[in-house]
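Note that one protein chain is taken out, while the other chains of the complex remain in position.
Right, chain A next:
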Amino acid sequence: MTSLSATIQNVFNEPNCAKNANKSEAARKKGCTKQLQPGGAAGGCAFDGAKIALQPFTDVAHLVHGPIACEGNSWDNRGSASSGSDLWRRSFTTDMHEIDVVFGGEKRLYKAIKEIIAKYDPAAIFVYQTCVPAMIGDDINAVCKIASAKFGKSVIPVNSPGFVGSKNLGSKLAGEALLEYVIGTQEPDCTTPYDINLIGEFNLSGELWQIKPLLDEIGIRILSCISGDGKYREIASSHRARAAMMVCSKAMINVASKMRERYGIPFFEGSFYGIQDTSDALRKIARMLIERGAPPQLMERTEAAVAREEAKAWAAIERFKPRFAGKKVLLITGGVKSWSVVAALQEAGLEIVGTSVKKSTSEDKERIQKLVGHDAHMIEDLTPREIYKMLKGAKADIMLSGGKSQFVALKAATPWLDINQERCHAYMGYVGIVKLMEEVDKALYNPIWDQLRRPAPWDEAEINWQAKALAQVDVSAAGGTPTLLGAARAPYAKRTRSRKTVELSIIEECIPTHGSTTVGAMPQDTHASVPAQPMSALQAAE
């Protein structure tokens, strides 16, 4: 059994990561987690990453060993979909108290495992380590081992306490747990030459089901999906697949590359976002399977399906072209998506004014350059303030991004669309990209934007009044110095806007301010536009 730090070292030494391959030996050793900046960091922790990677497994109990914060603050917050069990949506935590921190939480953890098995009898239990028990030295590996033996149930330790690093590292550590304890521990009922694994696909909003019918039609079987709509037995027997696709994410590259090493399963990195990418991915899967012994007719079926669906999708997108002409998009997202949706957006006639490349590799950047032309469109890192400025300045008509930056766009009264994990629509494959266009169209042409950009009635009145007043000040400045300046003018502005005369209260205020004692001095002090009216008002007051 390897220690946690050894596992982390091992994870960083990933030969199949393009970014890693370009690094020097020393830099590689240092790993790819950036030093987090106190007071300037925003991302999740390693535990978060591990949970994201494994939570979509539907028929296992996810038990979080730690104080209430780690699970109580975060459960049931992601939109993966399940075709069967809803066990994964229930939340299990040891909710460590002070007394467990003092005396150790191992016994409580063991009891918790026992309770879960008695009540829910899950296919397996994933036990997640967190910072506090890691600090006090709770040995979850040992507890899981004992519990597995005692209860005859797979109890898998996921050693990824928050403070070891970023979300991305946590996803990789979760992958390590799968490699060490799950993958290859069971055999599938049957195998076919058409079996594939999808790695790093989480079935958010059920998007896997936008692809699966096509695979079904072509005759390709998803032996296991890690981890969207995943079942424990499928992943335990996933080592019998003929090929694998790493979907849209480098988060679990270690799983793909070690499965190739151990079981000889070739893999490629692809994406189901965008028409071209979907077609490429389907062809690649078919080619790989054929190379590994599937009949060559598979490619014919693939090409037929691709041709049919592509034609349908392009025809559907065609409809949007006139409506999208001249509209500008700002794309703030990470990695693969920074280019994979660009092609589709462009095809529909949208202009890309910028795409973020913060999490992209040099390969990603090359592809963006090919698609959008010059470097100016690539944004390394944009602060919320800069995004706000860009949107307010109407440099973009719509922003596509993750949930965290949405309010920047919405508060700038700019259309926005969620294309990250919290979204409620599925955008995968041919149907997904058309859906994305539909959503862009709905957002762009919603009638609320014109209303929201209108100034409030009082704002308008105030501007008018001020403009008038300023003009008057200019006139009076020619004859003498204006007495009401700057700040003093503002409250009067509000009170006089509805009536074109000067109100009594203003006149009353003027008396102590200017020491005016005569009716004749009043019009000058209040800058009333028509001398006759304030006088009559004053006289009326008298």
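Simple rule for what comes next: a contact is a pair of C-beta atoms (placed from the backbone, for glycine too) under 8 Å apart; a residue touches a chain by one contact, two chains touch by 3 or more; residues count from 1.
Definition applied: contacts and distances are computed from a predicted model.
Undergrad: Write down which listed name, "Cytochrome c oxidase accessory protein CcoG", "Peptidoglycan D,D-transpeptidase MrdA", "Nitrogenase iron-molybdenum cofactor biosynthesis protein NifN" or "Peptide/nickel transport system permease protein", is the UniProt protein name of the chain that is not shown.
TA: The chain we cannot see is, by its UniProt record, "Nitrogenase iron-molybdenum cofactor biosynthesis protein NifN".
Undergrad: Per the definition of touch given earlier, which of A:P161, A:P188, A:G230 or A:P415 contacts the omitted chain?
TA: Selected residue, touching the omitted chain: A:P161.
Undergrad: If I consider the whole complex, including the chain that's not displayed, which of A:V101, A:L179, A:M299 or A:A316 touches that chain?
TA: Answering carefully, the residue with contact to the hidden chain is A:V101.
Undergrad: What is the set of chain A residues that contact the non-displayed chain in the whole complex?
TA: The list for chain A reads 36-48, 63, 66-77, 86, 89-98, 100-101, 108-109, 111-116, 119, 131-132, 134-136, 161-165, 384-385, 388-389, 403-404, 407-408, 411-413.
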